[in-house]
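Data block below; observations after.
Here the complex is missing one protein chain, while the rest keep their positions.
Order of writing sets the labels: A and B. Residues in every chain begin at 1.
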Amino acid sequence: MKRVLSTIIAVVLVLTTLVGCGGTPGKPAAGQNAKAKYALIVKSTGNPFMEKMAEGFKKAVEEVGGEVINKAPDQPTAEAQIQMIEELISQKVSAIAISANDPDALQPALKKAMDAGIKVLSLDSAVNKDSRIVHIQQADPEQIGRVLVQSAVEMIGGSGEISVLSATSQATNQNTWIEWMKKELEDSKYKDVKLVKVAYGDDLRDKSVSETEGLLKTYPDLKAIIAPTTVGIAAAGKVLTDKSLKDKVYLTGLGLPSEMSEYIESGVCPWMYLWNPIDLGYLAGYAADALAKGTITGKEGDKFTAGTLGEKSVSNADDGGTEIMLGAPFKFDADNIGEWKSVY
Amino acid sequence: MRRQWLAKRKNPLKVQYKLEKAGVVMAEKASGKAPRHLGIKFRELGLLVFIILISLLIQLRNPNYLTLENLNDLVRNAAIMAILSVGMMLVIITRGIDLSVGAEVALSGMISALTVAAHPRMHPVFALILGTIVGIACGFIIGFLVAKIEIVPIIASLGMMNVYRGLTYIISGGKWVSANQMSTGFKNIATSSVLGINTLIFIAIIVYIIFYYFINHTRTGRQIYAVGSNPESAKISGINNIKILWMVYTIMGALAGLCGVLWVSKFASAQGDTALGYEMNLIAACVVGGVSMAGGSGKLSGVILGSLLLGIVNNALPLINISPFWQNAIQGSIILFAVIVNVFVKRRMDKKTLMRRNI
Partner (left out) sequence: MEHREIIAKKQFDLKAFFFQWEWILVLLLIIVNIINSSISPYYMDLKSLMDATMTFLDRAFIVLPIAFVMILGDIDVSVASIVALSSVVMAVSYNGGAPMPVAMIICLMVGTLCGLMNGMLIVKFKELPAAIITISTQIIYRGIAYIILEDQSSGNFPDWYQALGWGYVAGIPIMLLVFAVFAVLYGLLLHKTTFGRSVYAIGNNITASRFSGLKVDKIKVVVFTLAGFMSAVTALFLTSRMGSTRPNVATNYEIDAIAMVVLGGVSASGGRGRIIGTIISIFLVGLLRYGLGLVNVNAQIMLIVIGLLLVFAVMISNLQVKRSGLQYKNMKVQKAENEN
């Protein structure tokens, strides 16, 4: 009796669901909302860098008359981003801009999006060339690597031991920059400079602190730390300040002006670099629009206008795909940190 | 004939007793007895030996380990974990678990950081009080769910963990609170010293003293152990289980709230993902320290050693220059090893106790 009742109800449920599917007009009326939808997927939530990027993206999309969708997973995992891509495919967006948690793991999902007619581009943290049409490069990774090493060497006076404090060991952009740093160091003018260790702080505040302290203890002659990660450089700044190592150990890298203003003003970190995430998002927004409207196809040599940033063109990228360059890395030092620390 | 008559004359019970005593002495001698008072420390002895062994190994690998500066860093970094582990120990003793500690730390840290950023002239002590109050509120809710509504602790804390973490992100508006927004006084909480000892370590010592007294010398403290050992008999013997359970989670919340402020001050930064997953470290520290997850037993001395071991592992891994990819495996193995050593020590101790009783 119970069994029969359960089966009847189960069947009724399934039927109602199916009827519901068939009955409702599944797609919104075509003329109802002519606004194109542009989506941005960032790496994780609660990250000021990502927030600023989203701000720029929103500004650009609104300027071109589109509707913006911003998605941020609560955990920086690839699985969460795959889910978001599926949700966007169901919403039939025109373009997806993504800062990826994993360069390869999103390939099947993004391919599905591209097959459905959605334009896919990446920014900040790239996906591999088969998963995207074009990548928005914040700054030339070669330039970043080289200029960071040059800065560190200048700070320590030409000779000594330096080290790198990175984020996670699998972050592609980190590894690319470190590659270029090592290449720069192969030049003969750095023969007295030694890179002793690359430590990984995993973008976690407490781990970055222990790694920094470990570096200082294991290499008592250490003269500089290069930290191309916003969490790492802030953590190192705090450690150096607490241990009063200013002028004995120098710090540089890529950091957020708001986080680092204290350490730049105190001199613990004489200068550092970054780029403007607002501009990065802004450029991505215009690029998404250009792709959706067909102005560019992502081939090398394509040109388009990106609002207030002017004309941008597509060039070949190191990984075999194509990219659009934002500009050169921006230097933050004691002179200009005051005006930037409240921007981002 | 005379012998038999003599045997019957002596009180048979007395004879039995004498034989028993003789047997006990023989058994103790046979097993290489340990004096009884050492039996209390025996459980933690295994852990202490393990810590010393590991420290020696690390020192061999990197002589910078046993320096005053490094040890100072080690203890400073482990201080926050040590404070939180006390709260976790109380929770685990009552057969519960609290997965929301990380989120409580993040929430209270974020709230106090935002307040300090908005009112830079506020005295840092007020920040500490504010953080603790936030923590108490969080712990109070969980205590309510566990004690009154009788929701299983793992679910109650798992659910509220999500809620508190979500609130942290929302309150922060997705932004971080950075060092330049914090008053010097606030940042000094973690870097200043009291009586020559770093404030963090000082606070940890005070917490331990308070809780040592509370657990061992107050009735409520002993009642916690009773509730964990056998909730039914505790209830029957008149102990208010609901009040005890509620209190335990509130205490955990209070300590988490305090540590939230300390954490944010130490790193001079408040983020939404502060202390994500930190509760696992605490559970590991407690377990390594001999706190039984089945409830009812656990000592402060064990918890101190457990936090110390974990602090050592965190401190030493960067020092011994092992590929970062081995760090996870090593950490897990050390925990497993320490726990298993504890088990063997306990088994041996139990066997001895049994032998002393058994004739």
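FYI, a residue touches a chain if its C-beta (ideal position, glycine included) is under 8 Å from a C-beta of that chain, and two chains touch if they have at least 3 such contacts.
Nothing here was measured: the structure is a model prediction, and the numbers come from that model.
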Partner chains on view for the chain not depicted = A, B
Option touching the unshown chain, where B:66, B:125, B:194 or B:280 are the choices | B:280
Of B:60, B:125, B:170 or B:194, the residue that touches the missing chain is B:170
In the whole complex, of B:125, B:155, B:194 or B:210, the residue touching the missing chain would be B:155
Which of these, A:102, A:124 or A:259, touches the one chain of the complex that we don't see?
-> A:102
For chain A, residues touching the missing partner are 1-2, 5, 13, 17-18, 20-21, 24-28, 45-46, 69-75, 77-79, 82-84, 86-87, 89-92, 102-109, 112, 168-170, 175
State which residues belonging to chain B touch the missing partner chain.
-> 97, 145, 149-152, 154-156, 158-163, 165-167, 169-170, 280, 283-284, 287, 292-294, 323, 325-333, 335-336, 339-340, 343, 346-347
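In this section, only the chains that are shown with their structure count from here on.
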When the centre of a chain is set as the mean of its C-alpha atoms, what distance in Å lies between chain A and chain B?
-> 38
Chain A - residues contacting chain B, complex | 44-48, 50-51, 74, 169, 197, 199-200, 205-206, 209-211, 213-215, 217-218, 220, 234-235, 237-238, 242, 256, 258-259, 261-263, 265, 341
Across the complex, what residues on chain B touch chain A?
-> 62, 64, 67, 69-70, 73, 77, 165-166, 168-169, 172, 174-176, 178-180, 191, 267-269, 271-274, 314-315, 317-319, 321, 324-325
